[in-house]
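Okay, here's the structure, questions in a sec.
As you look at this complex, bear in mind that one protein chain is not there, while each of the others sits in place.
Should a chain be cited, it is by its letter among A, B and C, assigned in written order, with residues numbered from 1 in that chain.
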Amino acid sequence: MRQWKNILIPYEQAIGELKVKFKAIRAEYRKRNEYSPIEFVTGRVKRVSSIIEKAKKYGIDEKNIEQEIEDIAGIRIMCQFEDDIYRVLELIKARDGKDLTIVYEKDYINNQKDSGYRSYHVIIRYPVQTAYGEKNILAEIQIRTLAMNFWATIEHSVNYKYKNDIPENIKLRLKKSAEAAHRLDEEMLKIRDEVINAQKLFELKSNT
Amino acid sequence: MRQWKNILIPYEQAIGELKVKFKAIRAEYRKRNEYSPIEFVTGRVKRVSSIIEKAKKYGIDEKNIEQEIEDIAGIRIMCQFEDDIYRVLELIKARDGKDLTIVYEKDYINNQKDSGYRSYHVIIRYPVQTAYGEKNILAEIQIRTLAMNFWATIEHSVNYKYKNDIPENIKLRLKKSAEAAHRLDEEMLKIRDEVINAQKLFELKSNT
Amino acid sequence: MRQWKNILIPYEQAIGELKVKFKAIRAEYRKRNEYSPIEFVTGRVKRVSSIIEKAKKYGIDEKNIEQEIEDIAGIRIMCQFEDDIYRVLELIKARDGKDLTIVYEKDYINNQKDSGYRSYHVIIRYPVQTAYGEKNILAEIQIRTLAMNFWATIEHSVNYKYKNDIPENIKLRLKKSAEAAHRLDEEMLKIRDEVINAQKLFELKSNT
Partner (left out) sequence: MRQWKNILIPYEQAIGELKVKFKAIRAEYRKRNEYSPIEFVTGRVKRVSSIIEKAKKYGIDEKNIEQEIEDIAGIRIMCQFEDDIYRVLELIKARDGKDLTIVYEKDYINNQKDSGYRSYHVIIRYPVQTAYGEKNILAEIQIRTLAMNFWATIEHSVNYKYKNDIPENIKLRLKKSAEAAHRLDEEMLKIRDEVINAQKLFELKSNT
């Protein structure tokens, strides 16, 4: 445990830096009076007990944990509309090779999980300057709408309560609520389009 | 404007204190390993331009603004489930006459607005100790689920863009998305009940 | 330990609230473009190990700890000049009987400790609204200049290293540095007076 406390120090530092960096993007758009595709940002370092549990579950040797568990450091970016997810993705790609390196992506928006889970994941490599030199760590960025996040939070609590062995009837309930969350995102997206279309119409009129 | 900057100082202070107080409730439940009915808390002081606009709209004389505009200081408490809203309400009522006084309540959960808006509002009076003595101010606490909050945020942007004169077809779209948000809350509530029922069943079995 | 974790919850809440309240005073003066007697504010809850150690040292029975150890919750207010300490004291007295109650005061400015320690202490009773009702706790407010705080921080580290059994030669060194800190405060106070006098002279001239 003691040893893990030290191993996790650069991960905590990375989360601190990445939260500040993504929150700054939102602040930047706001200061320019522009629409921000980022609504809010959270971050956390996985608890030691959860790391060890995950390693056991997937048969990962303790010495490989830092290479094979990619979400020890986790950043979550919440968007108002599904379209915004792809704008955030572009912002991350634009800094690839600069202050971070993209390792790979997982698109659970177009390929939602059986459970109903939807989100876009980007695994990155991020260099941290510690008091003992540079360390490169892996981090997972999850990009999702507010509705996707709401559902995922509930599913996480349910999973935790049933220790990943959710009864079939509750699984069904979760799927139904995932569909309700999805419908909400679809309805919202239609408003976004209408609002933007209405604005374009207005500008067209003004220019003639 | 200059004068307003000074008038708003105790309101900013009240928001700072109330945010810390309601966030502490969440922290308390977490530290006790208990379920918190509060998911997160935000707060803001209304901008001077919005205060003046509202006063004009409702024909409020400038000298009565602090008595008649009740949401100059606004606190928003977000819950995971609709049931939690009433638990938060009980927590507020328990401190009535202590560090705050309840003025009145508006139940937009059972009486949703025509627009589709749902939330529970509590207007309170809150004493602030300033460098120049005590000042009693009014504040509005809005209690809502994450889905209600998501919808209200979008509606607010749309209202802002159309300056409260939303076209009929967009009003309809907003109503449809309000219904989708409501359905999501209903689905979520069913899971909450099932999870709690399952737990009770488990405890019954364990005790026999 | 587990039990202590719960006992300390309202103390942590009190510290959160009191920090926000005293920082707000500073913010208020700044917004009014006035000089703030408060430079910065810190706060902490005593660690369980330190509480138990202190109880043993003074022969305090465990069930009396909350009544007899007055600094479980500690707030520290730092001032630029010695004069400011008394202005902060007036601000605290002005809210006595409102959101806090003064229990008693300890003036280590005019009666400095043998070690060289100088600060003004105010013991207060503060009501906290928890999820399980109101609880009245004791808290200690320490008011000091930046130089007093600098010295006290160093003395604390030295005490910690020598477990309160500081060798005589180091005690002497500490006293000499306490004198240097005191001289710095005296020099600074003279500048404050000169600056204020110069301003008064200027105003006198302007008005004739």
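We adopt the following convention: contacts are C-beta pairs under 8 Å (C-beta built on N, C-alpha and C of every residue); 3 or more make two chains touch, one makes a residue touch a chain.
Small disclaimer: the values here were computed from a predicted structure and weren't measured.
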Neighbouring displayed chains - absent chain, whole complex: A, C
Candidates A:28, A:62 or A:193 - the one touching the absent chain: A:28
Contacts of subunit C with the absent chain, listed as residue ranges: 39, 80, 146-147, 150, 153-154, 157-158, 161, 167, 169-170, 173-174, 176-177, 180-181, 183-184, 186-188, 190-191, 194-195, 198-199
Those residues of subunit A which, in the complete complex, touch the missing chain: 5-6, 9, 12-13, 16-17, 20-21, 23-25, 27-29, 31-32, 91, 94-95, 98-99, 127, 129-131, 133-134
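The working rule: only the chains that are shown with their structure count from here on.
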Touch-based graph of the chains, sorted into line, ring, star, complete or other: line
CA centroid of subunit B to CA centroid of subunit C, Å: 36
Whole-Å gap between the CA centroids of subunit A and subunit C: 42
For subunit C, residues contacting two or more additional chains: none
